[in-house]
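Each remark here refers to the structure printed beneath this line.
For this view, one protein chain was removed and the others were kept in their places.
Just so it is clear, A and B label the chains in written order, and each chain counts residues from 1 on its own.
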Amino acid sequence: MSTEPAPDTAAHPALDRQDIAHLARLARLAVTDEELDRFAGQLGAVLDAVAQVQRADVDDVAPTTHAVPLTNVLRADVTTPSLPRDVVLAGAPAAEDDRFRVPRILGEEA
Amino acid sequence: MSETRSETRSETLVDFDDVLTRYEPVIGLETHVELGTESKMFCGCSTTFGAEPNTQTCPVCLGLPGSLPVANAAAVESTIRIGLALGCRIAPWSRFARKNYFYPDIPKGFQTSQYDEPLCTAGHLDVEVDGETYRVEIERVHLEEDTGKNLHVGGATGRIHGADHSLVDFNRAGIPLVEIVTRPVPGAGAKAPEVARAYVTELREIIQTLGASDVRMEQGSLRCDVNTSLAPVGSLEWGTRTETKNVNSLRSVERAVRYEMRRQAAVLDAGGRVLQETRHFHEDTGSTSPGRSKEEATDYRYFPEPDLVPLAPDAEWVEKLAAGLPELPAARRTRLREEWGLSVTEMTWLVNAGALGLVEQTVAAGASPADARKWWLGELARRANDAGVELAELAVTPAQVAELTVLVAEGTVNDKLARQVLDGVLAGEGDPRSVVQARGLAVLGESDELGAAVDAAIAGAPDVVAKVQAGKVQALGALVGAVMKATRGQADAATVRRMLEERVL
């Protein structure tokens, strides 16, 4: 993944305003300056609390991502009716030429 | 799609042959293949190409709140079959993961893909270039979903930059997509561009043979990202790679590698550093240009998709799929080469000419392998070339070619007449036999008509007859020529010679 060092588990996992701003950008949240300050304080305390998970001795423990032990849940390759287009576009904030209209795009994505 | 042309023009390039005196290229390919399933990856919407915008969508593929995915069994099986065809290990335990990023063509704010637990790993594909075999290691084959399509409005037509806004069609969103990733391929040297092309060509043929996709590059059902890097000759470390996107034809794959090699060499020669970046290929100029660099590296925050349960193909399922695989292109080529008694080089010509399938079908329709090959690589190749089309696009079927070789073999027509018959077939006049009939092209037998022509030739050239009778037998050729000319090539030369000999000697 990245080259950032893993946090020192003994250290206080502080989040400063800059960290919050970076995370907010990743999450597409236009947080205000006032929110940055408040979140930095609150999330610091929350992170302190949740960092307790690092105390658990889980060396040989497999993670649980699903509470149900299911595998291979598949559907047959059969088509089902789609929604009518007017219904699809009725919920859109903006539509044009039978498509969803979105603001100008700056970058190209993967 | 991307940058202005002027930027690409300013790039300095090193001569291709020059590049190789100082640098060793390493290539890598990421190929996305849209599977030819009836329904989408996680919902029942149709995948039919070319439908009216946003008519093949539902709560799931629009990412509406509350909707949930259910994986398409046929897509999973196709992916496993592709993996098997590439000699991959099929993971006994595999999962979908969420690749989180924002873009208007991905409806959920993440793409459902696979991350550290792909369905297939560690395969390989051998490709041949100029009689040499190159092994391309396959790192992984995984299953994901396609994105919607953006249409950019305003500014330069269809380009993202300068566009005023964009319009999104989600018909394509959620179509199953298989991603095939190679390991870096070193050691191809000057052949690197051709190896890249040969790899995609072979991969395409395999997937076509499997029936997993229609692999149409022009419709985007097969898309390639080409990675290229250069290392100084003799260096153990590989250079920084670029990833060229938007490479949408086999020829472009080759051109993209060639261009990047020349461009990167120029950067390195000037003492610069190659930037690790995404570049876009321009079909019109054969060049690449940098994508917009992001202010910060994307962090996709992959994690296992909690809405889908793991895929755990058991041995029995995998064996059943393996047993159902068709004969793969490489095996088929080996078999046919042996059956037809061809050398490796002869086989390569056949394949490169795109004639393998045509010859195989022509043989199946009754022609001898030698005749079938002779026609497709000779007369037909010449005509395709003249018309600027692919062999397969000629208006003649393998069955018609086979019929033509039979007409020659049974002596109904000679080679020259056969070419006229072919003219008729290509002109849409019907099958070879009907063209022979309609155009009256059959070879003349020892008929009165031919006898009269022979007699006329003898009567018209007493001096030649005298020479022949005086022992200069090779002078008979002039008489044969005269008869052939008189019959407009419709006579069989050997028959004419025999008839002349009977009368003159």
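Note that in this section a residue touches a chain if its C-beta (ideal position, glycine included) is under 8 Å from a C-beta of that chain, and two chains touch if they have at least 3 such contacts.
Following the convention adopted for this analysis, contacts and distances are computed from a predicted model.
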Protein name, per the UniProt record, of whichever chain is missing from view ("Phosphate transport system permease protein PstA", "Glutamyl-tRNA(Gln) amidotransferase subunit A", "Sarcosine oxidase subunit beta" or "ABC transporter"): "Glutamyl-tRNA(Gln) amidotransferase subunit A"
In the full complex, displayed partners of the excluded chain: A, B
Positions on chain A where the hidden chain makes contact: 1-7, 9, 15, 19-20, 23-32, 35, 38-39, 42-43, 45-47, 49-56, 58, 61-68, 70, 73, 75, 83, 87-88, 90-94, 100, 102-106
Chain not shown, touching residues in chain B: 59, 62-71, 98, 100, 102, 104, 107-110, 164, 166, 168, 299, 301-303, 306-309
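Basically, only the chains that are shown with their structure count from here on.
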Centre-of-Cα separation between chain B and chain A, whole angstrom: 41
Touching residues on chain A, where the partner in the complex is chain B: 1-2, 22, 25-26, 28, 65-66, 68, 70-83, 85, 88-89, 91, 96-110
Residue numbers on chain B that touch chain A, as the complex places them: 1-2, 37-39, 43-46, 52-59, 62, 64, 70-76, 95, 101-106, 150-153, 160, 163-170, 245, 278, 280, 291-292, 294, 296-299, 301-302, 304, 306, 308-313
